[in-house]
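In this view, the complex is presented without one of its protein chains, the others remaining in place.
First chain written, first letter: the chains are A, B and C, and each begins at residue 1.
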Amino acid sequence: MKRAVPTPAEPTHRSRPPRCGPPAFFAARLSAHRELTGGYFELSFTYDEGPDLRGVVPGAFVMVRGSWDADPTGPRAFSILDAPEPGRVTILLKVYGRGTARLAALRPGAAVSLTAPLGRGFSATTAGGPRRLLVAGGVGLPPLHLLARRAAQAGLAGAVTMIYGGRDADDLVLVEPLRACGVEVVLATEDGSAGVRGRVTAPLAERLDAAAAARTPVEICACGPEGMLRAVRSLALARRVPAQLCLEANMACGFGACLGCAVPVYGPRPYRYCCTDGPVFDAREVRW
Amino acid sequence: MKRAVPTPAEPTHRSRPPRCGPPAFFAARLSAHRELTGGYFELSFTYDEGPDLRGVVPGAFVMVRGSWDADPTGPRAFSILDAPEPGRVTILLKVYGRGTARLAALRPGAAVSLTAPLGRGFSATTAGGPRRLLVAGGVGLPPLHLLARRAAQAGLAGAVTMIYGGRDADDLVLVEPLRACGVEVVLATEDGSAGVRGRVTAPLAERLDAAAAARTPVEICACGPEGMLRAVRSLALARRVPAQLCLEANMACGFGACLGCAVPVYGPRPYRYCCTDGPVFDAREVRW
Amino acid sequence: MNAAARPDLSVSFAGMAMPHPVMVASGCFAYGEPFAPFFDLSKLAGIATKGISPEPRAGNPAPRIWETPAGMLNSIGLENVGVEAFLRDKLPFLADLGVRVWVNFFGEDFDGYVACARALDRGRAHIDVLEMNVSCPNIEKGGIEFGMVPEVAHDLVRACCAQTAIPIVVKLSPNASDNVAIADAVRAAGAAGVSLVNTITGMAVDVRRRRPRLATTYGGLSGPAIKPVALRIVHQVHRALPDLPICGMGGIRSGEDALEFLMAGASCVQIGTANFAEPTVALRVLDELSALCVDLGIDRLAEVVGCLEPWPPEPPWEETPP
Partner (left out) sequence: MNAAARPDLSVSFAGMAMPHPVMVASGCFAYGEPFAPFFDLSKLAGIATKGISPEPRAGNPAPRIWETPAGMLNSIGLENVGVEAFLRDKLPFLADLGVRVWVNFFGEDFDGYVACARALDRGRAHIDVLEMNVSCPNIEKGGIEFGMVPEVAHDLVRACCAQTAIPIVVKLSPNASDNVAIADAVRAAGAAGVSLVNTITGMAVDVRRRRPRLATTYGGLSGPAIKPVALRIVHQVHRALPDLPICGMGGIRSGEDALEFLMAGASCVQIGTANFAEPTVALRVLDELSALCVDLGIDRLAEVVGCLEPWPPEPPWEETPP
């Protein structure tokens, strides 16, 4: 049971992802509800009082709960897809279980409560920095979508490549807006119905090989299912390429109160928290 | 703990209310949803497969549950307001707690499950029978509304008087359709905003007095909150007027499986069941 | 693994073969009759009857039920027709269905239990299991339930087993702090298995009327709310006593719920509260279970009983990554 743990001081990080402002808890309403292919929904929430989320770091998230009774008890975490104006935030939701099903069934006008902004996100794309390979799997798209659009806004569309995988063509959404802003998008589907057949790791490995051959410095930013992230991490560690992984964990609060979202890590303490220390972690730090 | 109980034989009744056909459990959808005043909703459910409820006895009820997850766990009981055609049933719902709130929030098209027809209802109004004083309080309206319309359809509108009470004018709904079919309606509101000021028992007592003076045989059919039914029962017993009371009880199943809806009675056994023996009981039988 | 084939859902409980594991729970299916209008009851693996006592019981005052978040409280008060009327009026209907008949029973004191077991033995031709409910307050021992103390439960079960050739399955209360000890005691006393779990004692308050929601103050909590507790007890007992057959229940309302119980160690399951909202729930659970087997590549359901594996350990923690 008992482990030796050093007295907790704020742990030092090799790459500490940037943090958003202090979180607020506020009432909002569902203002737009768009069903995409593959069981995805784009939901927009608007609110009169609450934080301006426009400047939010890609990877930051919002906890969402409908104004329902006892079940599901907790809110659910969603990466911020966009915050186009003050008082408005957009998420991409895939129906997975009870909570997401109930959120997807809400009608425009429905009251929800939000806690945001939460988490530490990906570092910003810089002009002189390494080329960035964004690896998105399934519902891991939103933070990287935002990251890519931010890069494009900063005139750095050419510095990022999105490698985006899913089960089939229907499972890949919101690709056009990315291409429209000049971002290169490589698709991979398990059934080959769009892009290359297979997993994202194959095109990723190709790009890493090419970069190694050309001696171009690259960096991976990945978000997706745990299996994919484990594979990406192995690739990155084996090739000594820096990688930032946006993780998921079961979350009860999202703001550091429950200690439920432990992520096993190497470092001064055995666990860090997906919600307050992440969700973006350095691949080397994650104890998988 | 232990009570002496006679070996259970089917108890003999002085006035055994008529029973509906065997119940079915079937899928339906909300087809119409009309908000009335006072927090009342008229909900219509349509279904392809399920019993024809047109001939249902007034007082019969349906158990309704939305197709939601774990909470609320149970269905809720609603008197059948109308069954205008095969494959369609209408209820009058007042938002009271968690279950009714969730049902009222359903949108047309929503899937629900119904168990119906259930219960034993009021006896039919007959041409040579006693004059009927229908006493409805609040959400107790639907079975008596149906009873009155049935009487009118049988050309016996003149044989029934509806005495209908609520908190205020908003709390009284669906009065016009009754008047339209020739039924006399006496309204009573606690704040005097419609009809006579006060409770239904005052106009009821008046009518009983008048009938006694005129030696007109009368019978009471009542449905409403327990307080009202207790008052009606006292009046009826004191004046030796026959009375049928449509009771409520907390119900888990509605069809005799849980034994949760016990109604204390006089008779061969100390309890009978609101769902299978009632909800309509002879006032003398009820052990209050 | 042949996902296209129909999975084999048969299980065996204490040596008794069952076509599939889905039964219905005591007190939630009466004596079967109220469900006859809804579906063909012979599709059930078995029916546990309302609890039977030596004498008829009128039950508790009203109100007897109250709904709580994802659950319900009941204080039916073990109302039942009594063993004689049961054998005469109710058992024939059940016997005709051709499903396993589990007669749930109890007594108001030690002798009552014994007398009830003896009387029920007369129905042995049609009764597959006597499911002994030890959650009744033991009036002789200060009102504590018979099922709370291992020694008390042991003696009671032994005395009942001596009365009958019908296998006795003891239904334990989740209120006991150590269900493993009690399961072990009743096993040693001759029980053929255990049913886990009965309701958890709870209450609710009407703040407007300043009184409990139930006339008896306390009632038994059932439904989805208690599923985690029921699963835990099934798993604890199965891990400690892997050879003791377990019938699992508590909040089951889907095929996945049922499979959770089987994987935790139950050989069969009972559905209780869910029958009220959905009288045909057992059929749906059975269908879902079958579909889930296909989906998960389970050919023989019996093989997954108690199959849970613990989580693999995390890589050891070090200050600097390896």
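One rule holds in what follows: a residue touches a chain if its C-beta (ideal position, glycine included) is under 8 Å from a C-beta of that chain, and two chains touch if they have at least 3 such contacts.
No experiment lies behind these values; they were computed from the predicted model shown.
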Checklist entry - Which of the visible chains would the unseen chain be in contact with across the whole complex? => result A, B, C
Checklist entry - For the chain left off this view, which of C:203, C:240, C:283 or C:302 is in contact with it? => result C:203
Item to check | Option touching the unshown chain, where A:73, A:126, A:153 or A:234 are the choices | outcome: A:73
Checklist entry - So which of C:65, C:152 or C:176 would be touching the chain we can't see? => result C:176
Checklist entry - Which of C:24, C:78, C:231 or C:281 sits in contact with the chain that's absent? => result C:231
Checklist outcome for this item: In the full complex, chain C touches the hidden chain through residues 58, 61-62, 68-71, 73, 144, 148, 175-178, 200-205, 207-208, 210-212, 215, 217-218, 221, 223-229, 231-232, 235, 251, 256, 259-260, 263-264, 292, 296, 304, 307-311, 313-314, 317
Checklist entry - Footprint of the hidden chain on chain A, which residues? => result 1-3, 5-8, 22-25, 63, 65, 70-75, 98-99, 113, 115, 249-264, 269-271, 276
Item to check | Sites on chain B contacted by the missing partner chain, in the whole complex | outcome: 3, 69-71, 264, 266-268, 270, 284-285, 287-288
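Rule of thumb we're sticking to: only the chains that are shown with their structure count from here on.
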Checklist outcome for this item: In terms of mean CA position, the chain most removed from chain C is A
Checklist outcome for this item: Taking each chain's centre as the mean of its CA atoms, chain A sits from chain B at a distance in Å of 55
Item to check | Approximate Å spacing (C-alpha centroids) for the pair chain A, chain C | outcome: 44
Item to check | Sites on chain C at which at least two other chains make contact | outcome: 69-70
Next on the checklist: If I count partner chains per residue in chain A, which residues reach a count of at least 2?
Outcome noted: 69-71
